[in-house]
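Mind looking over this structure? Questions follow.
One chain of protein is taken out of this complex; the other chains stay put.
The letters A and B name the chains in turn, as written, and every chain counts its residues from 1.
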Amino acid sequence: MNLTLKIWRQKNASDKGKMVDYKINDVSPDMSFLEMLDVLNTELIEKGDDPVAFDHDCREGICGMCSLYINGEAHGPDRGITTCQLHMRKFKDGDTIYIEPFRAKAFPVIKDLVVDRSSFDRVQHAGGFISVNTSGNTQDANAIPINKHDADASFDAATCIGCGACVASCKNSSAMLFVSAKVSQFALLPQGQVEATDRVLNMVKQMDEEGFGNCTNTGACEVECPKGISLENIARMNREFLNASLKG
Amino acid sequence: MSGFLKSSIGRKIAMALSALFLMIFLLQHFAINITSVFSESLFNELSHFMGTNPVVQFALQPILIFGVIFHFVMGFVLEIKNKGARNVKYVKNHGAANSSWMSRNMIWSGLVILAFIVLHFIDFWFPEINHKYIEFLPEDPNRYYHEVVEKFHSPIRVGAYVVAFVLLAMHLLHGFSSAFQSVGANNKYTRGLKGFGKAYAILIPLGFIFIALFHHINGH
């Protein structure tokens, strides 16, 4: 199939940037979206042009490195997948495809479609851990049985890949789904209780300082999340935060 | 607690609590208004009570006004902050793919409701205040019903009323369950609550519209 691509090009963080049109022909429906961009880039390089920069690594939907806002949606039109798992068969011959970087003040553009998501890391530095040293004589893993329901819910929250689709999709650029997933993972486990109060206060404080917007419960994040992280996590974080604020 | 109200979640919770308060007020308001449809005397009695009871007038009324002002001021503050969290807009954004129109446009439905409240103040509340506390006109416990019927005589007023309540329904369709989500309610009752919220969001505004049309049509 033949496509028209409208791609955001921006030389570096201080450049203003603009949409640029590209034509690409003979795209196979079996290609992944990123493979289609690979083909475009090879053409650009051979023509002597600058290839389109985009983030990617594992190309199997788990590392969270790939991003892209495709036709107005994070990770494109399909559900439950990252951009690297999006296949060209989801598009038709003659389509025009808009490709933009994830947009948020807290995700500044580095180049073209590559954005800086280190704000996510900083939120995690503020409290996304359980303080336990490596010693080799930690208590036995089966010393505390954990109710399967809680363990599974904790796992579901922990499957977040930190891609930032929630922020990109949210009309407010809110990072609540991401932060709440981490808060929930630990809040649901007995190991996480000791530091629960400080964790949620510190992580939310950092989240606010990074310049993410507020949650208005539109639910866009949950729909666009490649891992289906549930809005319940946000409710849980709100509760944890309220409890922690009343305590502290 | 000042730190709490500076945090994103604290503000959200405050927004939700003020919303829950306003929803309770709305229910109470509706309960009184609907009596006008079937009992002139009951409506007059209740209105007289509300209009003259000192607890209602000097305790609840200021709280209500504070609640309304807090809700919309906080709404604006959040909207401005949220807009600022994305400094470069998308060229193409397909919001309908992942969220409802209502949820994305609370500020607009809110503004229409705010405009209506302003009108409502000018139309109803200022004359009332004037009547009671400025000109100290004599209180007639039976004046309320006739005043209401008189007001709904105007098709323009009824039209504005209908538009405002349609927008209120939309505001509530998102707002009701959103308020519970914001305060962290999430348990086995959540689903039931969502259903209830939808019913509330549609039936209460519909009821207000019904009252307006009822009096408009039968008031001659």
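In this section, contacts are C-beta pairs under 8 Å (C-beta built on N, C-alpha and C of every residue); 3 or more make two chains touch, one makes a residue touch a chain.
Going forward, contacts and distances are computed from a predicted model.
Undergrad: Would you mind picking the UniProt name of the chain not drawn here, from "Hydrogenase", "Sugar ABC transporter ATP-binding protein", "Beta-propeller fold lactonase family protein" or "succinate dehydrogenase"?
TA: So the chain that does not appear here would be "succinate dehydrogenase", according to UniProt.
Undergrad: Given the contact rule set out at the top, which of the displayed chains would the hidden chain touch in the full complex?
TA: If we consider the entire complex, the absent chain touches A.
Undergrad: Among A:75, A:103, A:117 or A:171, which residue is in contact with the omitted chain in the full complex?
TA: A:117
Undergrad: Across the whole complex, list the residues on chain A that are touched by the chain not included here.
TA: 11-12, 28-32, 34-36, 38-39, 41-42, 44-46, 48-51, 53, 55-65, 78, 81, 85, 87, 89, 110-111, 114, 116-118, 120-121, 124-134, 136-142, 145-148, 151-152, 154-155, 158-159, 161-162, 185-186, 189, 191-192
The rule is short, and it goes like this: only the chains that are shown with their structure count from here on.
Undergrad: Where the CA atoms of chain A average out and where those of chain B average out, how many Å apart are those spots?
TA: 37
Undergrad: If we count contacts the way the header does, which residues on chain A are in touch with chain B in the complex?
TA: So the residues of chain A in touch with chain B come to 6, 8, 17, 19, 69, 71-73, 77, 98, 100, 103-106, 109, 169, 171-174, 176, 204-205, 207-208, 211-220, 223-224, 231-232, 234-242, 245.
Undergrad: State the interface residues of chain B toward chain A in the complex, per the touch definition above.
TA: Residue positions touching the partner: 1, 3-4, 6-13, 78, 81-95, 97-100, 103-104, 106, 174, 177-178, 181-186.
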